[in-house]
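Heads up, one of the protein chains got dropped from this complex, but the rest are sitting where they should.
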Amino acid sequence: MSTTTDTPTRVSHPSYSEAFQQGVREEMTTNPDIFILGTDLVERGGHFAQVKGIAQEFGESRVKDSPISEAAMVAAGLGAAMYGLHPIIDLNFIDFSFGAMDEIINQAAKIRFMFGQPVPLVIRATSGVALGGAHHTNALEAFFASTPGLSLAIPSCANDVKGLIKTALRVPDPVIFLMHKKLSGVRSEITTGHQPIPFGKANSVRPGKDAAIITWSYTLFTALKAADELAKEGIEVEVIDLRTLWPLDEDAVDAAIKKYGRVVIADEAPKFGSLTAEIAASATERCNSDLKGPIVRVGGVRAPISANPRHSDAAIPTVAGMIEAVHKVMKY
Amino acid sequence: MSTTTDTPTRVSHPSYSEAFQQGVREEMTTNPDIFILGTDLVERGGHFAQVKGIAQEFGESRVKDSPISEAAMVAAGLGAAMYGLHPIIDLNFIDFSFGAMDEIINQAAKIRFMFGQPVPLVIRATSGVALGGAHHTNALEAFFASTPGLSLAIPSCANDVKGLIKTALRVPDPVIFLMHKKLSGVRSEITTGHQPIPFGKANSVRPGKDAAIITWSYTLFTALKAADELAKEGIEVEVIDLRTLWPLDEDAVDAAIKKYGRVVIADEAPKFGSLTAEIAASATERCNSDLKGPIVRVGGVRAPISANPRHSDAAIPTVAGMIEAVHKVMKY
Amino acid sequence: MAYTDLQSLLREMLVIREFEETADKLTLRGKVPGGMHNSSGQEAVAVGVMSALAADDVIATTHRSHHHTLAKGFTPNEIMAELFTKATGVSKGRGASMHLGDFKRGHFGGNGIVGAGVGIAMGAAMGIHQRGDKNVSVGFVGDGGLNTGRTWESLNMAVIYKLPFILVVDNNQYAVETFVGRVTGGNDPAKRASGFGLPSFNIDGNDVLEVQKYTAEARERAVAGEGPTFINALTYRYNGHNVGERGQYRTQEEIADWREHKDPIDRFTAYLLSTGDMSQADLDSMKASVHAEIEAAVAFAESSPEPDLSTLTDGVDSGLLGAK
Partner (left out) sequence: MAYTDLQSLLREMLVIREFEETADKLTLRGKVPGGMHNSSGQEAVAVGVMSALAADDVIATTHRSHHHTLAKGFTPNEIMAELFTKATGVSKGRGASMHLGDFKRGHFGGNGIVGAGVGIAMGAAMGIHQRGDKNVSVGFVGDGGLNTGRTWESLNMAVIYKLPFILVVDNNQYAVETFVGRVTGGNDPAKRASGFGLPSFNIDGNDVLEVQKYTAEARERAVAGEGPTFINALTYRYNGHNVGERGQYRTQEEIADWREHKDPIDRFTAYLLSTGDMSQADLDSMKASVHAEIEAAVAFAESSPEPDLSTLTDGVDSGLLGAK
């Protein structure tokens, strides 16, 4: 499977994948307990070059090539974490987590609660809709984020990849770390240097006056394009990137509601049961009086993803769909 | 693990588990393609007696004892379904579906879309919070119902168990069939005889005048108790059982909103990311003007389930919590 | 594809090779969304197995499945069109390279997930068993799938129910860039399988007649009610895991050694010429006709329409449950 990048890149800055390398490298240097396990990591550096060169720098005891045994991979990370290490289990595509669901949901997520002891474990994978068809494009964000005991980071740019993975590697908790496959090669500036970025803090990516679109990961770029178009009509839309889905920055959501009363929440998961529902429903309970009308959700269609590119593009939020949603809230 | 039943039963009627036997027996008699595969089914009749006697009646070629191989169990059902059979895969506890997630989500759910051919497959399991601790009390309803290609039935009483399993066994689609463990022994009347009950049709279990509680499965009984209490205060609450979560009876939800403007949605899954969010958010988008105030959601705590009974009871919606929610919507 | 004579085995291997090399180039030119997994070098496994099967036997396979699908009798046209994600493709353009299949013709699908086809094929064998039919089901998996737990769950299930099932390991020795010996404890697939209680064989997967023979014997046992067989067919993939990939994980010498000395097509060609089962003239005309067939497939794929956007959410379920 290959991936596509249709977002502009600037060559001088690190790519999204390289930012992951940077963050992991920095943490590995100071923390000898970190090691990485996954398929094709040593020579190839992972399918998205996300750990390229790290085995060469830190040795093969800290970057291990795994057989195709997802259950054992996560179990290895889990048991090692319980022993005191801080493993990164690289599942390549998040779809492959299906083979390790008990290890993730029933074991890793629950162990601290059950036994009162830490589980410092990062599970990294690519996510999101791209080419390749139905088996490689599952949206599992809602499932993981709604599992008590798991946290979930889903960065949209190199800077956030770096800062969030550094945080993930400093907390003694299981973290799901999802990197959108279509963003792998996108370059952008590291603005926060060697600093970790806290979970649960949204990022306002574009200022607005009239309404807000709340989103994350690849859909952010669709939202920004929509905002550009809307600006031409005189509608100024703030675009907010949640960056982590648990913890979730409810304060940022509430602030957007209070400021504009007109909010769109967008994500590429099939709309029915997407996290956009949770965000909208709970924010509505909290801030109904500040809303000029109901929050409008934009999501994917209820269908598996076709391998045909026109179809896979049409299955997720489009610029046109996003503009329509903003028009809807502007009518309130 | 044992289970508890704290709901009154009437001895003359079939239990919830026996109703499953009845429905399956009737369908097996007319459809030779139905067979059942799971652990400890032949002699024991399943851990909840849900298929007791069926092997003796139909023979061991139609009721098979399986090794503890959840991936292979679902794969067996899937491949056989693709070949034209109509298997029932009995996973015992839905928690064990973690071992078969790829087979369910990535394969069974997607195959009709990908290949245009039918997958007549029922996956049955018990669900819900009861005794036994964190590993046996996962709430997977939102995950399954939000997966394109899957349908999900979650009956609350013997009649619906029977009617819904009959429907599930007549459609060429993968159906997840969840039976709450605390309801296994509860007896109630079969009112629809040998008739299948359609999916996507809610059931109004108690009439109301002032507000509605929308719910399903075991939480229905908590809601009914709350309604009894509220009636003493003069508040008459309609209680609606959705019965299936996909298809979901949006018309019934919308009708309740239109009639009362005051709606509570309750479910025992941890509230964050529960299907109550989807139901509330999409209904609010559709019917905001009919709502006197935001839909109030009642859900479980964000924590794994403790094995301590007082804790596990407190982790899910209580009668008191439900009353509080109704009071809240009555204040609008 | 009907394998009526020895020449038809060779012709099918040539079709596969030409299909793959052609599709590979087209992929590099951007014609195949998502890329493809080239099976060049592994032709004898696909053709050897399929030539021992009956038309109504079932297969389920992997992400690398063009060779299995062609050998099962699917046309280059419908496969090439599927690679292009065209409406005329075997999966109506929804599947591309990894998701070829048509149950009605006994093909229960390629698969994006390592090991998933094993379970599906085992399930089909359970279906056959339930019906009392006299056909068999074959699951394909790569060497990478030897370390996936469900492969063993499924094999065990086939053993205990005596299902008419054959598990074929299309063992090209690498999973992406990982050598099988490095990640496979014991590194003896047949020994590993035999611990699950079934006849298990490590065979030469580059000898089409050996593959055919072991498959035929396994099929006989299966139809006779004697249960499953495990066949580990040793072979080699010439190209990168996905089109355009190279990597440093194996030497050019190793590749050259397999290409030059162990190629399944060269070996079988030499054999047929030496026995007189085929003349040089037969071979020349065979190659020409194969070439024309693949060229036609490309033209067919190119000229086929894309699936209509209005079909985006068609057929997610039967609709009989009333979902809107």
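Each chain gets a letter, A, B and C, in the order it is written, and its residues are counted from 1.
What we mean here is this: a residue touches a chain if its C-beta (ideal position, glycine included) is under 8 Å from a C-beta of that chain, and two chains touch if they have at least 3 such contacts.
All of these numbers come straight from a predicted model, not from anything done at the bench.
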{"item": "Displayed chains contacted by the hidden chain, counting the whole assembly", "value": "A, B, C"}
{"item": "Touching the absent chain when the full complex is considered, from B:40, B:254 or B:324", "value": "B:40"}
{"item": "Full-complex contact with the absent chain, from B:209, B:258 or B:311", "value": "B:311"}
{"item": "Hidden partner chain, touching residue among A:106, A:159, A:276 or A:308", "value": "A:106"}
{"item": "Per the touch definition above, residue among A:14, A:77, A:270 or A:294 touching the missing chain", "value": "A:77"}
{"item": "Touch list for subunit C against the chain that is not drawn", "value": "147-153, 155-156, 159-160, 182-188, 191-198"}
{"item": "Absent chain, residues of subunit A that touch it", "value": "33, 35, 61, 64, 66-67, 69, 71-85, 102-103, 106-107, 111-118, 148-149, 151, 167, 170-173, 175, 198-200, 244, 246-247, 250"}
{"item": "Residues of subunit B (touch criterion as defined above) contacting the omitted chain", "value": "1-2, 39-40, 43-44, 47, 65-72, 95-96, 98-99, 131-136, 301-304, 306-311, 314-315"}
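We take it that only the chains that are shown with their structure count from here on.
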{"item": "Chain closest to the middle [Cα centroid of all protein chains]", "value": "A"}
{"item": "Chain pair showing more contacts of the two, A-C and B-C", "value": "B-C"}
{"item": "Separation of mean Cα positions, subunit B and subunit A [Å, integer]", "value": "31"}
{"item": "Distance between chain centroids, defined by C-alpha means - subunit A, subunit C (Å)", "value": "35"}
{"item": "Averaged-CA centre spacing for the pair subunit C and subunit B, given as whole angstrom", "value": "40"}
{"item": "Shared interface positions of subunit C, touching two or more other chains", "value": "94-95, 99, 111-113, 149-150, 316"}
{"item": "Subunit A, residues touching no fewer than two other chains", "value": "95, 98-99, 133-135, 301-304"}
